[in-house]
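I have a structure here, written as structure tokens, and I will follow up with some questions on it.
Here the complex is missing one protein chain, while the rest keep their positions.
Order of writing sets the labels: A and B. Residues in every chain begin at 1.
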Amino acid sequence: MARYILQRFFSALIALWVLITITFIMMHAVPGGPFATEKAVPEAILRNLEQKYGLDQPLPKQYIRYLGNVIRLDLGPSYKFKGQTVNDFIRREFPVSAEIGILSIILSLLVGIPAGVISAFRQNKWQDNAAMFVAIIGVSVPSFIVAPLLMYVLALKLHWLPAAMWGMTWKQAVMPVISLALLPLATFARLMRSSTLDVISQDYIKTARSKGLSELQVVWRHVMKNAIMPVVTYLGPLIAGILTGTFVIEQIFAIPGLGREYVWSVTNRDYTVLLGLTIFYGAFLLMMNLLVDIVYGFLDPRIQLTGHKE
Amino acid sequence: MMTEHNVTNFPSDAFQYVGPIPEAQNLIVRAPTTYWADAWRRLKKNFLAMASFYTIIVLLLLTFVGPFFTGHTYYSQNLDQTNLAPGQQGHLFGTDHLGRDELTRLLYGGRTSLEVGIVASVISIGVGALYGGISGLAGGRVDNYMMRVVDIIYGIPLQLVVILLMVVMGSSLWNIFIALGLVYWLGMARIVRGQVLSLKEQEFVLAARMVGSSQWRLLLRHLIPNTMGPIIVTLTLGIPQAIFTEAWLSFIGLGVQAPAASWGVMASEGVGGMTSYPWQTLFPALAISITMLAFNFLGDGLRDALDPRLRR
Partner (left out) sequence: METLLSVKNLKTSFFTYAGEVKAVDGVSFDVGLGEAVAVVGESGCGKSVTAMSIQRLIPEPGKIMSGEVILAGRDLLKLREKEMQKVRGKDISMIFQDPMTSLNPVLTIGYQLMESVVRHENVDKAKARQRAIESLEMVRIPSPEKRLAQYPHQLSGGMRQRAMIAMALSCRPKLIIADEPTTSLDVTIQAQIIELLKELARETKTSIILITHNLGVVAGLADRVIVMYAGKIVEYGPVKEIYADPRHPYTWGLLKSVPRLDESDKQRLVPIYGQPPDLLKPPTGCRFHPRCDYAMKICQTEEPPYFTSDCCSTHLASCWLQHPAAPKVSAIPKAVTA
């Protein structure tokens, strides 16, 4: 198990390093350098920035320096918002995004998994057909399409919910969370259904039944633990999906989260923030993936004991 | 329980020898059909998949031919007729904030979205199939290293890389093709490699080896046709993925540049005016949803139809 975790940790580190390197290359690939795009920059500030990023120095040296800054968790200042650092943005705005994200994950797990299991046990009955029809719509309609539709119906037409903003009442959370949760919810339901179907056709389920276990015992002890595993492996991409979803959702609902900040940095070409946040998000997602891998390792005895899948 | 019947009254020739029925002795349970004919037969039975298939054809026709017949162009502005509601002054779907005909833009934007979906998918599948095919065929250490590279890239959050690429390269249709194609080939590479590895073990490949087929011949004649099933499924399911990503990029401000349009661009432009002109968002939103649904249904149907394990 320790070997497995260590192995995962190192591949995550390598991926992070590759990502940092990509951002470094990108920064230098921007035509004229990251700071040359705006004209009206005072000479002193420009020089200051170039010095901060060591742009006057040879590339390898810059690269080392860049890596060093990242390792010291210094993601640099904002170029457009004077006196603010990327770290300030993260401290202030990430908790908002995290709250939306966590609520969405909880919602999608709580609804998606039972829906999938029920579908599997009612295979090809109306419950199954209905759930799977809704689920395929869920995976086909992106969150940034659901959000305006919800907003139009629930806020603008029916006036049940506030149309935008965050943090004043729980009602403001309803639409963003539902929009974000729909895709993972539908995916969970589909995954859980197919893995449950897969498991209940296995011989060891026949064995469990032939022992005289009740249906509930069979499902709880023998089906669930096996069926949940593919769902766990999907948690990594899911978190990434929710995170990139927040980029757009926060914009649509005018939520002051880090995702909106990220999109602003794109539209304003605030390169230092863009790169800093990219690295932050990258590191965050890699950490989440590592966590998921570890959870998976604990669920699967084959990994627990030998450190290998299969 | 079991007793001997006292059977009488049989016709005189009842116990005449007739022997086995020859066909039954080499009975083939089902008529031999080719893989593709079989798959097509199964697909045709799937109502949703077939309905989606025809929906997609209609969409393609509408978006590629439709814009010529609306009487407007996607770029001509008319500042006297901005934000018209659907049906007003000859604009069936209304106009946008620059007085451009929504219907024409919707059809034209659909062309862009579908192009992005199809081209980006094809690129990523080309790259992935080649990479995975080589990796699987080479086997051994080469395979090991090539797959290690895939694993590492897999660990990188690719959406972020797409954003960076688009920022650096600038947002144009071609750059969207390239960015998406370059980034989404990994899954394909894994699928093809897996297929190749398992096919390599099968007898017909061994047989081909024994008669002295070269590696390339093997790749082309045996392995590629046999991996076509999963490739087609991945392609079909990759298209909505790419359409989705393009629309998402548009919301971030990295979509195709004006005056060109895509559904994503139109939807994101519309969101700002949701309160007053909801149709400017609703039409492209519905278009994206219908298209993605159709491709997903078709992809699911194809997977069921092409998966030989389901053959009963």
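Odds and ends about this structure:
Methods note: a contact is a pair of C-beta atoms (placed from the backbone, for glycine too) under 8 Å apart; a residue touches a chain by one contact, two chains touch by 3 or more.
This one's a predicted model, so the numbers in the text were calculated from it and none came from an experiment.
Residue A:212 is the one among A:58, A:83 or A:212 that touches the chain missing from this view. The set of chain B residues touching the chain not shown comprises 1-5, 7, 10-11, 13-21, 23-27, 29.
Residue-level contact of chain A with the missing chain is found at 123, 202-204, 206-214, 217, 221-222, 225-226, 299-302, 305.
The rule is simple: only the chains that are shown with their structure count from here on.
With centres defined as mean CA coordinates, chain B is found 24 Å away from chain A. The touching residues of chain A, counted against chain B in their complex, run 11-12, 14-15, 18-19, 22-23, 26, 29-30, 136-137, 139-142, 144-145, 148-149, 151-152, 156, 240, 243-244, 247-248, 251-252, 263, 266-267, 269, 274-275, 278, 281-282, 285-286, 289. Interface of chain B with chain A (complex): residues 151-153, 155-157, 159-161, 163-165, 167-168, 240, 244, 247-248, 251-254, 267-268, 270-271, 274-275, 278, 281-282, 285, 288-289, 292-293, 295-297, 300.
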